[in-house]
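Note that one protein chain is taken out, while the other chains of the complex remain in position.
So, subunit A:
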Amino acid sequence: MIRVLGMELRRSPFLWVVLPISALAIAVLLRERETWHAVWPEASVQVIAAATQLPGVAVAAVAAWAAQRVHRTGTADLLNGAARPRWQIEAVQLFSSLVFSWIVLAVVSLIAGFVTARMAPPGSLWPSYLLLGFAATIIVTALGHAVGSTVNSRLAPPVAGFLSFFPLFVMSLLVPYFGEANKEVSPAALAARVAFAITCVFAALFVSARTVVGRRPAWRPLMATGSAGLAVLAVVALGPPQQARAPAEDPVCGLVERTRVCLWPENAARLPGALQATKALIDTTRHVFPYPDVVAEEGLAIAGGSTVFVGVVAGSTGEAFGSLQSFRLTWALLKDCGAEESEVAGRRRIEARAKLDTWISSSHLGRLQDAYWDSIALTSAGRQEVGSTLKLARAEQVQWARRQITIMGACGG
C-alpha cells in the first residue's frame, strides 16, 4: 500500500500545481501581515483562510482532474476487474491528493508561525483553528475527487472548484474570516465540520464504487451522499465556527491618567497602540464628558468603576481601537427614550451623536475625517457643521460638543 501511495504521489498532477498553489496561499497570507502578525489566534485564522479559500478552489479542481484519470485513460476495465475493492483504489489516490493539500496548509502554517513568533507574546498557532483548516482541506479535496471520479466531462474540474467556492467564500461555512482574541473555535461546530469531512471522504470513496459483480450498488452512493447531506445540515444548524471565550483571568492592562485600558492577553502587542488611542481620546474629550474608569476589550470581566467595552476587530490598529472607542462612548451618552419618542426627535438626537462622533475622530486626526468613515445618520449639513466647529477655538468646540450631548439626552415627544 505504501509503495503504491509513493507511486501515486510521484505521478500526481498535484506535483505540477502544488508550488503555484502554495505561492498563492503565501501571497494571500502575507498581503496584510501587519494586521495579524502579533496575535496568535488571528494568525491562526489567516493561515487557514489563506490555505483553504482561494487555494481550496484550485485544490478541488485539481483533485477532480486527478480523479478523472479513470475516464481519460480508459482503465475502467482494469479497476472494475480488480481483486482489490474499488474503495481502496480510490482511497490511495484520494490520500495522495490530500497529502498535497496538507502540504499547502503546512507551508502556510510554518511561515505564519515563524512571522508571528517574532512579534507576538510567547505562544503558538491555535490547534483548534488548524484542525478546522485541516477539515476544510479534506472537504474540498474529497469533494473534487467525488466529482472527478463520477463525472466524465471536462467541466468536472471547474464544477468542483465552483462547488468549493460556495462553502468557503460565499457562505464562509468552513473557516472564519477573523480570529478575534475574544473568540475561539466552537467544539460543536468543529465536530460538525470534522464529521462533514469524514462523510465527504466516504462519498468520494464509494460514490464510484461497484460491487465485484459489476452493478453499482444504489445504497452505497446513496448512503455516502445522504450522510454528507446530513453533515451539511449539522454544519448549518450548529452555526458559525466560532463562539465567545470565557473571560480571561490574566488580561493585559495599562493606565492612561486614571483610566485602565485592558485587553485580552493575546492582544498584548496591541496594548501600546490602545493606550495611545485612549490618551488621544481623553485629551479630545476633556471637559466634554467624564471618561470611564475602565476601557476593556469585549468579553473581559473587569471590575471597578464605569466601564466601556470595545471590540478589537481582528487586524485593527490603535487608530481603529480609538475609533471604536469613540463610537461606543457616544452611543453610551445617547439616552434611551423608549418608543414614545417621535421619529423626528429621535433622528435629531441620533444625528447629534453622529456629529459628536465625527468631531471626536476628526479632532484626533487634526482635520475633518473622510466622509467614508462618517455615520450614515450624519447629514451633509451636519458634516459641514462639524467642519466649521473644528475651525473654532478649543473652548468653543467644547461648548459645541456639550450642546450635542445635551441634545442626545433630551427626549422629545
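We adopt the following convention: a residue touches a chain if its C-beta (ideal position, glycine included) is under 8 Å from a C-beta of that chain, and two chains touch if they have at least 3 such contacts; residues count from 1.
Everything that follows uses one rule, which is that contacts and distances are computed from a predicted model.
**Student:** Given the options "Cysteine desulfurase", "NAD-reducing hydrogenase HoxS subunit delta", "ABC transporter permease" or "ABC-2 type transport system ATP-binding protein", say which is the protein name UniProt records for the missing chain.
**Tutor:** The record names the chain that does not appear here as "ABC-2 type transport system ATP-binding protein".
**Student:** Taking the full complex into account, find the residue in A:A76, A:A244 or A:A371 that is in contact with the omitted chain.
**Tutor:** Answer from the full complex: A:A76 touches the omitted chain.
**Student:** By the contact definition given up top, give the residues of subunit A that touch the hidden chain.
**Tutor:** Residues of subunit A in contact with the hidden chain: 1, 3-4, 7, 11, 69, 73-85, 89, 211-215.
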